[in-house]
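One protein chain is absent from this view; the other protein chains keep their places.
In this document, chain identifiers A and B correspond to the written order of the chains, with residue numbering beginning at 1 in each.
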Amino acid sequence: MIALASIRDLTVTYRRGGDAVAALSNISLDIVAGERLAVIGESGSGKSTLALAIAGLLPASSAVGGRIEWSGLGRIPLLGRDIGFVFQDPSASLDPVMTIGKQIAEVARTHLGLTWSQADARAKTLLERVRLPDPDSAVHAFPHQLSGGQTQRVAIAAAIAAGPKLLIADEATSALDTIVQAQIVALIRQLVAEDGMTLLFISHDIALAAELAERIAVFRHGQLVERGTTAGIVDAPTQAYTRTLLDAHIGLDSAPLLNRAGPAV
Amino acid sequence: MSLLAVSNLTRRYRRGGKTVVAVDDVSFHIEPGETLALAGPSGSGKSTIARLVLRLIEPDAGAIEFEGDDFLALRGATLRARRARLQMVFQDPLAAFNPRATVARVLDDPLRIHDIASRTERPRRIAALLERVGLAADLAPRAIHEISGGQRQRVAIARAIATSPSLIVLDEAVSALDVSVRRQILDLLLDLQRQERIAYLFISHDLGVVRAVAHRVILLDAGRIAESGDARAVIDAPQSTIGKALVAAAPRLKRTTQDAS
Partner (left out) sequence: MSPARRFLRTPEAVAGAILLAALIAMALVALLFPGDPQAIAGPALLPPFQDWSLPLGTDRLGRDVLAELFHGARASLAVGLAAAAAALAIGSVVGTLAGFAGGLVDEVLMRITDAFQTVPSFLLALAFVSVVGPSLGVVVIAIALGTWPGPARIARAEVLSIRERDYVASARAIGMHPLEIAFREVLPNALPPVLAMSSVIVAAAILTEAALSFLGLGDPNRVTWGGMIAEGRAVLRTAPFLSIVPGIALVLTVLGVYLAGEGIVETTAVRRGLS
């Protein structure tokens, strides 16, 4: 097991008003090269802050302690080239007045030193890979002409355009409905396998994380509660909080909450 | 007699010169004290139906009968008065409240508008409502943006039950909540239903939650009813294409050892 990145004693503090708010405190976590790691937690757990910290996207007003060592990469990572980042709201990460083909091509051109025609060809290949219908005309489309699921496919294509080692998906399927969510998760799984990428999957949904990831790290109030293999976390959690999360999940096989005496008619 | 009977409801809207049928000839009924779930993918028309039933938007065709009256025929003050019996809880409790409001004001509005309590009596009623939804009465003076998401959704429920409604439309009311909070809010809703015999029109994309709380379910696809029936029977063995797709797509937590608790 080679660690792509080793996070050591990572502490992130946001300044809000005059107060300092700790978003992450003393996090130590290895991201193993080639693994699918899920980070789960409720709101305020610090899971998104972790994703931003790894990607180097923290706001300037935040104070960062500890370090992230990129031993598996051998250099300071560059967002776009070494790390692909997919956000929850894809329309916010795409330029509304640039065609989607150009946006993807621009990433490839910037980081891979391609010419525009090479980059355009690569953009079309990427749109085929993320299974956007009719990629030949889609390269000329603008983000607003696509549905939510299609926009997220484009955002994924842009994220992997330069062939990054690490793909970070921060609640990338949370705004989508169940069916589209399942399609996007399947797509991410396939792309990660084909390109040998490492996946960091940030989610509030423990069932979704368990379906996709090999390892799960549970966060709460800016602290790492527990980490382990998916089977270990789901079947034999050692922490009470993890058990609470598992028990609170309402799935298709959960016991009904409703007293089935039926409505009193 | 049904509490709510919707027949042949149709709503179209125009987008970019094309007419889209958001709700297409939908009929259903809800009995007192019953939970009917509307489930389906995004764009299936479930939220449009919620807004039609509440008369926040008007249908192009169809009829809505509520508590035995032609609900679509009500106008002005009569309609506003009848709204006391038909309430709503939204998905995002922060967006559903005036950003300047306090908890007290949010709960004072329905009591004042429907003349439920006198000015001097209202603070006591507000405290009672807060306690009814499991909140401390001293939360009243706090601003809406200061309290947590779970507390906000409880306040939204308190506002909805302030006028003693017979039907509450829950539009993805637990979807934005953290899982641990979601469970508590569902328990609260079921508890209210048992005690006050409130019926729910429960709109959700989450079949797991629907199966856990609803008596009956209607699966919608592109504005039409694809399948309906007993919630557990439909979700355990869906017959329609959309039903099968929704069930197949729901993430599953495969636990080999279920906790005894």
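Here, a residue touches a chain if its C-beta (ideal position, glycine included) is under 8 Å from a C-beta of that chain, and two chains touch if they have at least 3 such contacts.
Computed from a predicted model, the values in this text were never measured in an experiment.
Only one residue in the set B:54, B:103, B:147 or B:247 touches the chain that does not appear here, and it is B:54. Here the missing chain is touched by one residue of B:159, B:183 or B:205, and it is B:159.
When you scan B:114, B:194, B:224 or B:252 for touch with the missing chain, the hit is B:114. Here one chain is not drawn; of B:35, B:87, B:166 or B:193, the residue touching it is B:87. Against the chain not displayed here, chain B makes contact via residues 51, 54, 56, 79-84, 86-88, 90, 92, 95-100, 109-110, 113-114, 159, 163.
Here is the rule we go by: only the chains that are shown with their structure count from here on.
Between chain A and chain B the centroid-to-centroid distance comes to 31 Å (mean Cα coordinates, whole Å).
Interface residues of chain B facing chain A in the complex, by the touch rule stated above, are 31-35, 41-42, 149, 178-183, 186-187, 190, 194, 197, 199, 205-209, 211-215, 232, 235-236, 245-257, 259, 261. Chain contact summary for the complex, chain A toward chain B: residues 42-43, 148, 176-183, 204-208, 210-211, 234-236, 243-260, 262-265.
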